[in-house]
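Yeah, one chain of the complex is gone here, protein chain that is, but the others are all in their spots.
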Amino acid sequence: MSSDAMAMPSARTEARPWVEVVHEWVTTVDHKRLGILYIVYALIFLVIGGIEATIIRIQLIRPHNDFVSPQVFNRMFTMHGTTMIFFVAMPVLFGFANYLVPLMIGARDMAFPRLNAFSFWLTALGGLLLYFSFLGGNGLYGAGNAPDVGWWAYAPLTAKAFSPGPSSDYWTIALLVSGFGSIGTAINLIATILCLRCPGMTLNKMPLLAWLNLVMSGMVLIAITPLSAAQIMLLVDRYLGGHFFDTQAGGSAAIWMHFFWIFGHPEVYILIIPCFAFMSEIIPVFSRKPIFGYPVMVGATVCIAFVSLSVWAHHMFTIGMNSYANSFFTITTMVVGIPTGIKIFNWIGTMWGGSIQFKTPMLFSVGFLFQFLIAGLTGIMMASAPFDWQLSLSYFVVAHFHYVIVGGILFALFAAFYYWYPKMTGRMLNEPLGKLHFWLFFLGFHMTFDVMHFAGILGMPRRIYTYEPRPGWETLNLIVTIGAFIQGVAILVFVANLVYSYFKGPKAGNDPWDAWTLEWSVSSPPPAYNFASIPAVASRRPLWDLKHPEDPDSRYE
Amino acid sequence: MVRSDQIRKLVSKAAGIAVLLAGGLLAASLCFGAPNDTSRVPSISQVPSIFDPRSTPTKSIYHLSYFVLSITGLIFVVVFALMAYVVVKFRKRQGDEGREPAQVYGSTQIELAWTVIPILIVVVLFLATARVIHSIQDAPKPGNAVEVVAIGHQFWWEFRYPQLGVVTANELHIPVSEAAHATPTFLTLLSADTDHSFWVPQLAGKTDLIPNRVNHMWMDPYETGIFLGQCAQYCGTQHAKMLLRVYVDSPEEFGAWVRRQNQPAVLDANVTAGKRVFETTACINCHAIGGTVANGRFGPDLTHLMSRQTIASGAAENTKANLRLWIQKPDAIKPGSLMPAMQLKNADLDALVDYLETLR
Partner (left out) sequence: MNTVTSPALEWKLPYRGKVGMAGLIIAESAIFSIFVVAYLFYLGKSIGGPTPREVLETPIFFTVCLLSSSLTIHLASKELENGHRKTFLILWSITIALGALFLFGTALEWHRLIFEHGLTISTNLFGTTYYSLVGLHATHVTAGLVMLSVVLLFGLADRVGIDQSARIATLSLYWHFVDAVWIVVFTVVYLIGR
């Protein structure tokens, strides 16, 4: 990205030495630049994580394949999961939050700009540290190298006895470091949203994106930290001779699972809630109607946040908890589906009676709705503990969570990219390429992840580097792999679009989508100071009020 | 242009459904039309599908799953219909240029409706589920149940029958449990090292084997046959080849098997050379053979090695060539397993294999 995009108009024609530009970006505390750094960082790791997935799928294309050894395969699925959650999904969502929240609430920057930069660089360091494991240290028996304990790093597989060498430590410390970065950004978002809103913007008049990022940040504070705590305990075990998870000394393997999933389940809501935010901003604009049921959307999200803290052991239905515990987690898991379903209905209600334009952001949004519905329903299936005794730890679960993460989160992210790229760069993304990206990805996604459910139903467990030639498994795995390649091509189309449009895309202007929130009131890209003068607002859609002075929202809210 | 965009949207959804249905048909056909798999080991003719239950717990789960599927299927049909309708009916039309549609902010009645109905659905689903949870987990153990202790190892299964005095590995034999004369098998699940999970989809939902924790499960297959499964909880390098098979025998067959397993190790005079190789190398540190000095417990008990159809926890057929290869170079069959390459001279190796082949 050149500094042109951010410079004052008068400096546009100056060519500056690249060292200066790099220095500016490395030392920036501007929320917009940090947002872009987060997003670009995440995109790079998206490609790397995708390569890991491709290696996995090539190895599994037929039984008894020997594309990679079991040791390499186990590292691949560990790194794929860890990378995608911690170095793609979290950074990209924090990146969008960083960029958009101050603009949408009429502020000049985040509450703590230097903490913002520090948090980004902590996250970045974590990713680099994790990947250094491929090169770094050979421990005992040459057992260094990338971690291979799965992204949940279950005890006692991570004990020194079973994982000699530093590979597990790369996982632990990389995530500990980036976890602190996440906590920093969450604190920053909360302080920004609570303390820097422009005059007139009560919490009741705040864009849903701000509300949902507030809820998400609150969850980060109490969900990431259990993982940090467990990781500190793991380091105590591995280096100070502690026994937190040492089953030989009376320790419990299950308690790692509890700590991990107390983090792990809220984490997936942390990932999806900002995507709900994107949908809640994009669907109204392309339906030409306000969001249906704003207070309910806020309430449902807060409900989800609270209930999601009580469902974690549905990841542990098979560990032998008693029937009362299993029943408890069954009901809480089903209950959390209720506010989630309500949100889907509200989005449909927003589209109802509207005048829907199927530009690329809306295509991805509708894809999100369809796929998130299915993902939620397979979630309900697994909420039923006995059904889960068959489905868990199989490819059915892998299909379910990829349906949420790829079919839900990634589709929502693509929608967000196409929607806000013009604001961030001043240029529109190419619409035909966008549609090609959508259709290709939709095809590949369904080929892979619809079919994958059946492999689980036919008894195929997860995390296996090869499989016996059982009838059904071979054909299903072949189709899954082909779909993966199609998705890869679609991603390449997307990246090409991002790069090409940056240089050749049509100029966007302030408000290419005829939208209603404050970020569309400033230039594209915005000036460094965001607003010439801090705005004052009277409703949830300040630009609607400006464009329709005869019928402002403030009359109805 | 807008119109074709939108029709393509609908077509895409239909395509998605079609892929789902196609996959479903494919899977269904595979479930029920599974051919005889003659590639690795003979007489396995089933796919370990969770929708092919052969015992009470899996049958309960199967019925519950159909109930859950029908409800979620209904929800899907209703909501998808709404989505499809909205996407078609409310697309932008020619005349919409320059006008905004009616701005509707919400509706309390509608919100109530689509809150209450899901709550009712959840209550129904939960009650149905809770019944099955209790019926499976809190089932009392009858006096004539066969008791098995299963101990998970990296990367093999140890099975002990405390009442019957049998110790074996990887291939579980249990009696069929007919309705008239129910003889279920109750397993106690332990682990010697990391977490594992016992999963034979046709016979029971999976239950984990966790070190320093005692778990329980049961199954009562009502048909004889061989049922396949494998470890379902990632346990290290060779998790993928920690395979499992359950032989459901008729009562007579089971009794005969127990009797054979209770025999002392065969003492064939022709293979004393191989026996000496076994007893004087590191084999005895990990393996046990009843009646000899070998009483290691790190690896499988070999007293009745030849009574099993596979070796290396299902990774290879139990043939002479495979046995020889396994001892000489385990990495050729199961790279990363904890069986070391024994570095034996060829003569010793041949003698050893001849000896092992007598351990019926």
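A and B label the chains in the order they appear, each numbered from 1.
Basically, a residue touches a chain if its C-beta (ideal position, glycine included) is under 8 Å from a C-beta of that chain, and two chains touch if they have at least 3 such contacts.
Since the structure is predicted, the reported quantities are computational estimates derived from the model, not experimental observations.
The chain not shown here is in contact, across the full complex, with A. One of A:98, A:252 or A:330 touches the chain omitted from the figure, and that residue is A:252.
Among A:187, A:302, A:433 or A:492, only A:187 touches the chain that is left out of the view. Among A:129, A:230 or A:457, only A:230 touches the chain that is left out of the view.
Here the missing chain is touched by one residue of A:25, A:67 or A:112, and it is A:112.
One chain of the complex is left out; on chain A, the residues touching it are 111-112, 115, 183, 186-188, 190-192, 194-197, 199-200, 217-218, 221-226, 228-230, 232-233, 236-237, 240-244, 249-252, 255, 259, 262, 518, 521-522, 531-533, 535-538, 542, 545-546, 554.
Rule of thumb we're sticking to: only the chains that are shown with their structure count from here on.
Computed centre separation for the pair chain A/chain B is 32 angstrom, with centres defined by C-alpha atoms. The touching residues of chain B, when paired with chain A in their complex, are 2, 5-6, 8-9, 12-13, 15-16, 19-20, 23-24, 26-27, 30-31, 34-35, 37, 39-40, 47-51, 58, 60-61, 64-65, 68-69, 72, 75-76, 79-80, 82-83, 86-87, 90-93, 96, 99-107, 110-111, 114-115, 118-119, 122, 125-126, 128-130, 132-134, 136-138, 154, 189, 193-195, 197, 199, 201, 204-208, 210-213, 215-216, 228-241, 243, 335-336.
Residues 69-71, 74, 148, 150, 154, 156-157, 162, 247-248, 250-254, 287-290, 292-296, 318-320, 322-323, 326-327, 330-331, 334-335, 337-338, 341-342, 344-346, 348-349, 351-358, 363, 366-367, 369-370, 373-374, 377-378, 380-381, 383-394, 439, 442-443, 446-447, 450-451, 453-454, 457-459, 461-472, 475-476, 479, 548, 551, 553, 556-557 of chain A are the ones touching chain B in the complex.
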